[in-house]
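Of the protein chains in this complex, all but one are displayed in their positions.
A and B are the chain letters, set down in written order, and residue numbers restart from 1 in every chain.
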Amino acid sequence: MTVRQKSWALHIGLLAALFLLQFILPTYHHGSLARVMVLACYAMGYNILFGYVGLLSLGHALFFATGMYGMGLVIQHLGWPAGPALLAGLAAGFGMALTVGILALRTSGVAFMIVTLMFAQAGYLAALYFGDYTRGDEGFVIQQADRVLAGFDLSDPTNRYFAALLLFGMCLVLTLKLVEARFGQVLVAIRENEERTRMLGYDVHRHKLAAVVASGTTAAFAGAAYGLLFGYAGATFASVQYSIFPLLWVLLGGAGTVIGPFIGTLFMFYLIDLSSGITSAYMLIAGVVLVLLTLFAPQGLAGELRRRRVPWLP
Amino acid sequence: MAAMSLLSTRGLSRNFGGLKAVSDVDFDLPAGEVCALIGPNGAGKTTFVGMLSGRIAASAGQVFFDGREVTNLPAHQRIRAGMAYTFQITSVFARLPVIENLSLALGWRISDEEARLAAAQDALRRVGIADRSDQLAGDLSYGHQRLLEIAMGLCQQPKLLILDEPTQGLADSEIADFIQLIRGLAGEMTILLIEHNIRLVMQTADVITVLNGGAVLASGTPDEIQANEAVQAAYLGTG
Partner (left out) sequence: MELGPYLILGFLEGLVTAAVLSLMAVGLSLVFGVMRVVNVAHGEFFMIGAVLAWQIASMIGGHPALGFLAALIFAPLLVAVLAMAADQLVLKRIAYDPERTIVATIGLLYIIQQTVLMTYGPDARPVEAPFNERLSIPFVEWADGGLALYWPWGLGTTSYKLAVIGAAIILLAAIWALMTRTRFGLLMRATQLDRETAQAFAIPVNRVYALVFGLGAGLAALGGVLIVPIQQAHYLMGHDPLLLSFIVVIIGGLGSLPGTVVAALLIGVSDGIISVFFTPTLAKIIATLGVAFVLIFRPQGLFGKRAL
């Protein structure tokens, strides 16, 4: 098998496994896995920017929440049906990503991290400030009646799982195609040696902007889907915590790998799930994992696997 | 001059705050020739070349390349217009295999993957490191990394190849190989060589321009420059 064939086999295999799992999983894990799949899309979006271009954003919650509110607010206040609402979330995310990209890419390194953090903070505060519409931290529930897409009631666990799997599959396949394409290779080149890439004739700025837009739009779509599938929108998803999560997931799973974000999300989701049963201070786990990762395993799980055993892992 | 100027500048200047790094330089590079740019440290060579390649913006003046003005053209577009540039401190993609380095250099030029690979192997063969195509670029010796960078420049089939202190850090035998390589390329493309190694410059260049204190001190054939007293004074500090 060629490298490309092996890689596709692995990823399609994962999708098949996830498809089959729904028939064996007990109800609680069924719902959890659906959540993990949608959040993994968020992580995959983040990975495009962090893993492939090497730009560390500390404000991706802004995009996630923009998608979620874009979808949620038009349903709640304008009475839109689910399909167009989802598209509204996507469009809002695209617009936000483009704006932030144009502004934030004027900085780099640490300044970029802080600028993205600031924009996300402003977004969170705005969600609180316009509490009349957004219900702030409390958030609002999206009624079951509004969560019907193409005839399928998304509050039904089976439909929901399918929708999550579909979204996840799309993102997985798109990321794989991106990585194999010239565009993806140029992104990696920019990460490896930006000046050299520029002096080979590539428009570095345009590539970076495209990456921010792709990354932010994916995150927004994940946010819109999350809100629709699980019937809730709230300002927590715009908070700093939700900007740190994708960083954590991607770092743990393996930045710059296609399958890493999913692994990281799955792992951390369950780790936090378990520890929140024990203490309200469950973010302690997140803190410890972050420190350990930076110290000992910056490559993450899939990254280490790739380095040691499986060099063809995309 | 009979030959057409491939690259020229008029009144090119660059200030950093109060410091005039490059003052009012008029420069002509004839097509098809090997031109060397020399000058003592701090003469403004790096800044000048930066303005030629587009990495540094000019404070005043104009740059012309291949018949059109490129003064405001960003670096990556000058590369696309036919310039190739190798860095003063070797800059390759250390964590990628050699062949991938070249594939990137060819990326937007050749879309067919097989044709790209063929051109890449060709360039590697020309500089003499064809047997290392699968090695990680960072694992190569410094001299070989330099050759890789030159290969990346060559495979672009540029009109102008700018080599920024290419022999810095190379052993004598490697320098000799380098001189052979340059001689082999002459005529095929125009080469701008920025160098400190005067002996090498005398052996490879058709025309030499001497910069000092941000301005052109002298310009001419190697013999003319060697005999030029002002140049001697600038380098040796006499007179």
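Quick note on the criterion: a residue touches a chain if its C-beta (ideal position, glycine included) is under 8 Å from a C-beta of that chain, and two chains touch if they have at least 3 such contacts.
Just so it is clear, the model here is predicted, and its values are computed rather than measured.
**Student:** Relative to the complete complex, which of the depicted chains are touched by the chain excluded from display?
**Tutor:** So, taking every chain into account, the missing one touches A.
**Student:** One chain is left out of this view; which of A:V115, A:L178 or A:L266 touches it in the full complex?
**Tutor:** Selected residue, touching the omitted chain: A:V115.
**Student:** With the missing chain put back, one of A:G13, A:P81, A:P157 or A:G287 would touch it. Which one?
**Tutor:** A:G287
**Student:** Would you indicate which residue among A:L103, A:L166, A:A181 or A:L274 is in contact with the undisplayed chain?
**Tutor:** A:L103
**Student:** From the list A:L14, A:A91 or A:L128, pick the residue that touches the absent chain.
**Tutor:** That would be A:L128, which touches the missing chain.
**Student:** Which parts of chain A are in contact with the chain that was left out?
**Tutor:** Those residues of chain A that touch the unshown chain are 56, 58, 103-104, 106-107, 109-111, 113-115, 118-119, 121-122, 125-126, 128-129, 244, 247, 251, 279-284, 286-291, 293-295, 298.
Here is the rule we go by: only the chains that are shown with their structure count from here on.
**Student:** Go ahead and note the Å separation of the Cα centroids belonging to chain A and chain B.
**Tutor:** About 44 Å separates the centre of chain A from that of chain B.
**Student:** For the complex, give me every residue of chain A touching chain B.
**Tutor:** It is residues 182, 185-186, 188-189, 192-193, 195-204 of chain A that touch chain B.
**Student:** In their shared complex, at which residues does chain B touch chain A?
**Tutor:** Within the complex, chain B contacts chain A at residues 53, 55, 74-77, 79-80, 85, 87, 91-96, 103-105, 107-108, 152, 156.
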